[in-house]
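With one protein chain held back, the other chains of the complex are shown just where they sit.
And then chain A:
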Amino acid sequence: MPLPPTPTITGTSSARRPALTAGSLTATAMMAPALILIGVFILIPAVVAVIGSFFDFSMTSANWTYVGGDNYRRAVTDPLFWLAISNNVFIVVGSVISQVGGGAILAAILDRGIRRGNVVYRTIIFMPVVISSIAVAFVWMLILDPNVGPLNAVVKALGLPTPRLGWLGDPSISLWMLLLIAAWQNVGFQMMLILAGLQAIPREHYEAASLDGARGLKAFWYITLPGIRNVLVLATLITVIGGFKVFDLVFVTTGGGPANATQVLGTYTYTQAFAFGNMGYANAMAVVLLVTAVLLGWLQVRLSRRA
């Protein structure tokens, strides 16, 4: 089975805790329900995926053929695997800029620039976060539809050219469109995170800084930025991890197309597993994703501890 990549981070960080409190029977009992759930749905599938990545098997067959590192060697030479990875990297970089950067700008505006209606704007910007990704994908498919979508209508009304193959059908722009949808959905979350960070900086720090001669950009550099450093690290890592594990949005809107232009590791793993029946190969790719996610999770814990 290709494992659902989403909760691997939670799984690895929670798995450390029992060792710390192993002496306490009560604590272990209290955590048992969570540990059992994590074990059944995350740890066991993860272990099975790692094992499965060294075998060749299909969904329905009972015969597992041991192939050693063949699945990993295959990935290294598979241009589609590398294309998927590069698309993931594109989404990761684009998302950090659009979501963390955009979230920071929105948070700064809400923190300082706006006196009235703060809560209203905050709510509106945050709303997409609570909508399911599938629903978001369908809404945007409608908006971007080349025949009935409002985006085409608006662009045409402005006298500008529209893509001949549609916004999601044109291989040169479809990935950008996915970036836009992801940003629309997630920027509110990053904004809230950063806004909370900004508002946690006491006013006296800015007052002391203004007496010390640090105003405007200097205050931002010496007071604001260090003050929200941890939040920015967290926001960036959440976005990076989200960018690597992206699946549902791509799967619903483009399915990885057109012509693999939006193929990402998640969709390619799915395709190999369920369309081509290459479970072993899919497992190997899932393990690559798992290792990436674990490394990023470890990095986040390390970075936030240092501060």
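By definition in this document, a contact is a pair of C-beta atoms (placed from the backbone, for glycine too) under 8 Å apart; a residue touches a chain by one contact, two chains touch by 3 or more; residues count from 1.
Keep in mind that, in the parts below, contacts and distances are computed from a predicted model.
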Out of "Succinate dehydrogenase hydrophobic membrane anchor subunit", "Phosphoribosylformylglycinamidine synthase subunit PurL", "Glycolate oxidase subunit GlcD" or "ABC transporter ATP-binding protein", what name does the UniProt record list for the absent chain?
"ABC transporter ATP-binding protein"
Per the touch definition above, residue among A:A27, A:A214, A:V233 or A:V252 touching the missing chain
A:A214
Given that one chain is not shown, which residue among A:G149, A:G188, A:G227 or A:G256 touches it?
A:G227
Those residues of chain A that touch the unshown chain are 202, 204-205, 207-215, 218, 222-223, 226-227, 229, 307
